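In this view, the complex is presented without one of its protein chains, the others remaining in place.
Here is chain A:
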Amino acid sequence: MTLRFVSGSMRGRLVIQLALIAALLSLVLFLVVRTVAERAAADTQDNILLASATSISDALYTERGAVRLELPYSALSMLGSISEDRVFYRVAVGGETLTGYDDLPLPVSNDANQFDTYRYKGETVRAVALKRNFSTGNHSRDVTIVVAQTRLGLAAISSRITNTAMAIGVIFFLLATGLSLWAAQSALAPLTRMAGAVTRRGPSDLRPVVGKTPAELAPLVEALNSFILRLKASLNRSEDFIAEAAHRVRTPLATVRTQAEVVHRSLNQSQNKTALREMIRAIDESSRSAGQLLDHAMVNFRTDQFETAQLDLVELVKETTDRLSPTAGLKDIGINVAHDIPEFPFSGDAILLQNALRNILDNAIKYSPADSIITVNMTSDPEYQIAVIDQGRGFQGGDAQSYLNRFSRGENVDDVVGSGLGLTIVQEVAVAHFGRVEIQNNQTGSGACVSFILPRG
């Protein structure tokens, strides 16, 4: 299900933002690790180059006024011990090459130790230049020692470091993203919880939302609650209005009916009599509708202010059948009540329950032929079930469950007066008590079977 009003996700946004931050930090971490490690590796090479140049300078000596050198084995072999890089050296006395590679550049400035990076023999080399002042007898000479090495080993180290730093960065990023997912989830949990609580509510549950909510959600909850309040007030107002209207219509209708009866009786012409009969019937329908609307409004009101009391369903059923037996008696209909256990203790609203039972029994009487039996069968296992079974015409055509809708009447009603609200009221009462209504025809013989089912305990 996609909701049309959804635009973006808070969690998605949160996760993306946190992931971006994590990516940025990973990148910074990667660069820092790489820079530091490469600096360290480059320093190592510089140190070895310097050590090599120093050992060469220590091996300088004079012989008959000339500077001589006995190149120490370690001076070059130490450079070969850490990597397989090419090695170049040059010793120059006053600009003239004493030994080594003639074309290795000499430094221009006069600083003591100078490091430099340049291209030599087709490769980038790192070089150190050492200047020493050497006295040969009576005059002193400037000796420059240059030792250079290619950077193959350094490049290998650097690529290894880059890989390691990259791995660290990626791991950090994945970890941070995982954690940010979790953080977003847990930060939004109260919202999900609240949405769940509101979704789980019944259709007419208009109680305010209570329960702990984080400060950030308080305004939303407040707004929701005030909206619920306003909605409830507006619903109440329209129901009050319907009830008031029904009430106002019913009283004058009663008067009109009485007058019509009187007139009917005083008339002799059968043609006029029939017309008046029709009129009385229409009045009956209207007044029935008004009465049922009033009842419906009452039921709605009471389910809102649901007040429960301990009662016995058996007693309730008996009271209701007693009250209806005169009506039944008019059609010579007998009502039998049977129950499997003596008492059906239940906590509920007696008035609502009576109203529901009355509507079921009223239907049974209305839609049964004269001189028949209505059975009220009460069973308690596993739920309380009050089945009202008649021998009438039964439900016909269509989906029996649709009779539970407002103002829906069957095709089988003939001239029976009714509004189509009876079973709607029954359904609402059942739902208010966490029960349900089942409608079907008798398995054996003709007639309808309407079961009012309530949870036990």
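Going forward, contacts are C-beta pairs under 8 Å (C-beta built on N, C-alpha and C of every residue); 3 or more make two chains touch, one makes a residue touch a chain; residues count from 1.
One rule holds in what follows: contacts and distances are computed from a predicted model.
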What protein name does the UniProt record of the undisplayed chain give, "Cellulose biosynthesis protein BcsQ", "Lactate utilization protein A", "Cytochrome o ubiquinol oxidase subunit IV" or "Periplasmic iron-binding protein"? "Periplasmic iron-binding protein"
Specify the residue from the set A:Glu123, A:Asp284, A:Asp362 or A:Glu438 that touches the hidden chain. A:Glu123
Write down which of A:Gly12, A:Gly65 or A:Gly80 is the residue touching the left-out chain. A:Gly80
From the listed residues A:Leu18, A:Ala42 or A:Leu71, report the one that touches the chain absent from this view. A:Leu71
Residues on chain A facing the left-out chain by the touch rule are 68-73, 75-77, 79-81, 84, 86-88, 98-100, 121-123, 152
